[in-house]
Each structure stands twice: as structure tokens, then as C-alpha cells.
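Complex shown without one protein chain; remaining protein chains in place.
The block that comes next holds chain A.
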Amino acid sequence: MADRRRINGPVGTTNPPIYDDAPEKQSEGVKVARSRPANVIRRMYLKTGVTPSASGSAYLEIESSGNGGSGLKLSCSVHGPRALPRSTPFSPHIILSTHVKFAPFATKQRRGYIRDPIERDLGTHLETALRGSIIADRWPKSGVDIIISIVEGEQDRETSKAQGIEAWDTMNALSGCITVASAALADAGIDCVDTVAGGVAALVQDAGDDAAPSIVVDPIPSEHEKVLAACCIAYLPTRQEVTNLWFKGDLPASDMDVYTQLIEKGIQASKSANRVLVDCLNETVG
């Protein structure tokens, strides 16, 4: 028996009406093209020691794009090194645990409080990147927690509804996570072989039919017609070593040169980020 006392909504789902004006605006060329040179990363602001209760912390902010979107804002806190609970088996090394979490309001689509697969995946990447830089055998039987919250994700108001862009944004988020976590680790005084920083490079195609694909560092996906491939690299500049490499895209196997160039540009982006990181740490010490 249906409930007659109340006015019920329709059975089943309906889609909210969406008014069809945005695509026209896009075709008019409202999109802001990339104004930076191809090998320059966006400006970033990095500060360590922002959370007094943590043993190390850092905050990173990356400038937003020209499309009226939001930049990336990350805050990282490091707790430890501290003794592991008695129940855990002996470990000759420090045990890293990384948590990356988008704030529920960080992206266009609301994120829940439970970490979703993308966040867990980012956490694994971050762990790989950091484990290479930490001198883990100086702290046996201890653990350290690295917690990153992405306060504001990088999303453009106009273009994020177009598909497939979120996937490329995770790479930018990861590179930010690596840089900020490295700063926080240094702030916590945990011994590292070098400061590791993240860098992203992408093979993009700009608007226009005959435009050849080009490689840019620190890409903003919405500024380009299409992203063909991208890579995120965590690099140790003094040792000239890569601790984490994440490449994604679609490249013909005959184009190994493009792949090599992409990696080189990623390293270059990482070096630029590292300069900011080292300056920031010097400022804190000095």
C-alpha cells in the first residue's frame, strides 16, 4: 500500500537537468593556454614546521592555473620515529607507513572519509619514493607515520567535467606529496641519503590540427587539448638516482626516444622542485 499522506518522489532515479551552454563556451576558445615556457614548473610555496605537535611537518602550495581553478594545497605531518608496539615482529629497519588523503572538499566530486583506491595507490607510490631516500637501518624496531592531507586538489572549474583529466591530476598530486613529505622528513630530523622531490612531465598535444606533440614539465591537463602520456619521477639529485617512476600513457614502442626525453624532463622538473625544497630547509636552519 503506497503512502498517501506524503508526496513521494518518483520511483527510480532521475538525472538532474543540465543546461547545455558550457560546450559552446569551450569551442569559442575560453580555455587558457599554457603561458609558461615548456620547461618551467609553476611557482610553489613550501614551509616546514607548521604543525607543532608533530615531530616534523610541512605545507606546500602550488600556484593555480589561469582557468580560475584551484591550486594544489598539501599539508604533511610526520610522527615518529617511535618504538613499535611489542606485538609487532622484529624489524631491522624503520617501518614507514604513508597515508595520503584528499579532504572531502578537496575535489569537485566529494571524497568520503574512508580512503578510496586512488588514495591508497598514491600512498604506495609515496612509500616507494621515500623508502629509497631514508637511511632505514639507523632505526631498527621503530616506525614512522607520514600523513598527508590534500586540502585542496588541483581542479579547474570549467574543464574538470570533461573526462579523463582527473587521472592526470593524480600525477601532479603525487609529485606534490613526494616533495612535501621529503620536507617534513627533513624537519623531523630523520636521516636521508638526499632530499627527494617529485616532478611531472607530459607529452601533450595542443589545440590545432597540425600541432606536433610536445613535452612540457608540470603540466596542467586543462591547458592542453590532450595529454598523450605523462610520468612522475622522484629523484635524488646528488646521487642522480630515481627512487620512484610512474609512467602512464600510450606510446608506440618505436618511440623510445620520446620516452627517454619524457623521463629527462621529469627529472628536470624534480630538480626544480628540489631547489625550492633545499632553499626552504636552508631558511629554516639559518
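We adopt the following convention: a contact is a pair of C-beta atoms (placed from the backbone, for glycine too) under 8 Å apart; a residue touches a chain by one contact, two chains touch by 3 or more; residues count from 1.
The definition used in the following text is that contacts and distances are computed from a predicted model.
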Query - Absent chain [UniProt protein name; select from "BING4 C-terminal domain-containing protein", "uracil phosphoribosyltransferase", "Ribosomal RNA-processing protein 42" or "E2 ubiquitin-conjugating enzyme"] - result: "Ribosomal RNA-processing protein 42"
Report summary line: Among the options A:82, A:110, A:239 or A:275, the absent chain makes contact with A:239
Report summary line: From A:10, A:37, A:52 or A:92, the answer for touching the chain not displayed is A:92
Report summary line: Missing-chain contact, candidates A:56, A:81, A:123 or A:143, resolves to A:123
Report summary line: chain A positions in touch with the non-displayed chain are 15, 18-20, 22-23, 91-93, 115, 117-118, 120-121, 123-125, 127-128, 131-133, 135-137, 161-164, 167, 193-194, 203, 205, 211-213, 228, 231, 234-236, 239-256, 258-260, 263, 267
